[in-house]
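Omission of a single protein chain aside, the complex is shown with its protein chains in their original locations.
Labels for the chains are A, B and C, by order of writing; each one numbers its residues from 1.
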Amino acid sequence: MTLEPVMTHEEVQAYTLEVFPESAMYGWKVEEVSGGRIAMSMQTSQEHLRPGGTVSGPTMFALADVTAYVLILAHIGKVALAVTTNLNINFLRKPEPGALRSTGRLVKLGKRLAVCEVHIYSGSSDEMVAQATATYSIPPR
Amino acid sequence: MTLEPVMTHEEVQAYTLEVFPESAMYGWKVEEVSGGRIAMSMQTSQEHLRPGGTVSGPTMFALADVTAYVLILAHIGKVALAVTTNLNINFLRKPEPGALRSTGRLVKLGKRLAVCEVHIYSGSSDEMVAQATATYSIPPR
Amino acid sequence: MTLEPVMTHEEVQAYTLEVFPESAMYGWKVEEVSGGRIAMSMQTSQEHLRPGGTVSGPTMFALADVTAYVLILAHIGKVALAVTTNLNINFLRKPEPGALRSTGRLVKLGKRLAVCEVHIYSGSSDEMVAQATATYSIPPR
Partner (left out) sequence: MTLEPVMTHEEVQAYTLEVFPESAMYGWKVEEVSGGRIAMSMQTSQEHLRPGGTVSGPTMFALADVTAYVLILAHIGKVALAVTTNLNINFLRKPEPGALRSTGRLVKLGKRLAVCEVHIYSGSSDEMVAQATATYSIPPR
């Protein structure tokens, strides 16, 4: 499977913010897109934190979901209506307060379904704080 | 397995809001707790909506997660530090705008792990919009 | 969602054994089919056991998978090529040796995807030994 992006990281970020403007509240940014892979970051703000400063579960879920969405769109183009059908997330360690980073990998890009693995890291640590697998349904084109 | 709650629905709601005050932003309410079961509701506000009025994925994830947390606490008592280790969610149908309802069922309540099934409904429809399975790790007491 | 079976439990059992004759090795039997629901049993033989008599994980996986497959076919008819795309299984308790029972419930039956919850019990106990959620992809008809 040779996967090549069809949008640059700037293009896919701009398109996603256009079709899901509310996702801007998560402060996410596409750092890099390459064949079947993506790297993103998220500036967590006060509302995404639990007492003690740790990042909330829904915030990590949101990052996993947007990482998979942007990764898929970067490879199939402007198909806004791709929808998450399944997301399985493992919370591994308590994240540090502050920024999150994510990496995503397409393990399948079919005509009807795409499956991605997402790894989430926090702060400057290279220990994974969450691991997710997301399936998206791709509408007929 | 005969499961009996150790807190009333008012008690477990008050305790959860005390230890996770930020969860109040989701406008959730415990409607009923009985042996191994729970019913909850959530008043989605503007920030939980996607354009067109549909409820966002992170909002449904948050409801599934809090439903499982409150259900477990209702049966084990004031163990604030129970943490989600895994949450698997299937998005089944596009929710209607407005309130969400959830039901939860404990399928295992062990000393170290608890597993719950959660079903989410929207508006006045009895069609399920999301189905989740959540695992919580329970700290040694 | 009013779901009505389109095959009787005898018909769907006969059809499944015709298209997947190797599934007979699991000794499964459809006990009952009703709107969106199924009940099955499995006679575990020596090869499905672990030392000490407990039923192996792959055997419980196989029962969860065939329960979902037969449940879906009972509601959509003779579509042999429905394929499992995702199966998430929680092992809850050590099963007793001997027969397994399963119940299945369709939580979504769409044109392209069907999602089922499956509960597995062992021996004469009413404690669940495994809980699974399965997604099947349904080919265009």
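Things worth noting here:
The working rule: a residue touches a chain if its C-beta (ideal position, glycine included) is under 8 Å from a C-beta of that chain, and two chains touch if they have at least 3 such contacts.
Keep in mind that what you see is a predicted model, and the values were worked out from it rather than measured.
Here the missing chain is touched by one residue of C:35, C:57, C:110 or C:139, and it is C:57. Residues of chain A in contact with the chain left out of this view: 1, 88, 90, 92-93, 107-108, 115, 117, 119, 126-128, 131, 133, 135. The chain not shown here touches chain B at positions 85-86, 88, 112-113, 135, 137.
Summarising the interface, chain C meets the missing chain with residues 20-22, 25, 47, 49-51, 56-59, 61-62, 65, 83-91.
By definition in this document, only the chains that are shown with their structure count from here on.
In terms of which chains touch, the assembly is arranged so that all chains touch all other chains.
In this entry, chain A maps onto chain C through a rotation of 180 degrees when their C-alpha atoms are superposed, rounded to the nearest 5. Where the sister copies chain B and chain C meet, the same residue numbers recur on both sides for over half of the interface positions.
In terms of the distance between Cα centroids, chain B is separated most widely from C.
Look at where the CA atoms of chain A average out and do the same for chain B: the two points lie 24 Å apart. Listed for chain C are residues 88, 135, each touching two or more other chains.
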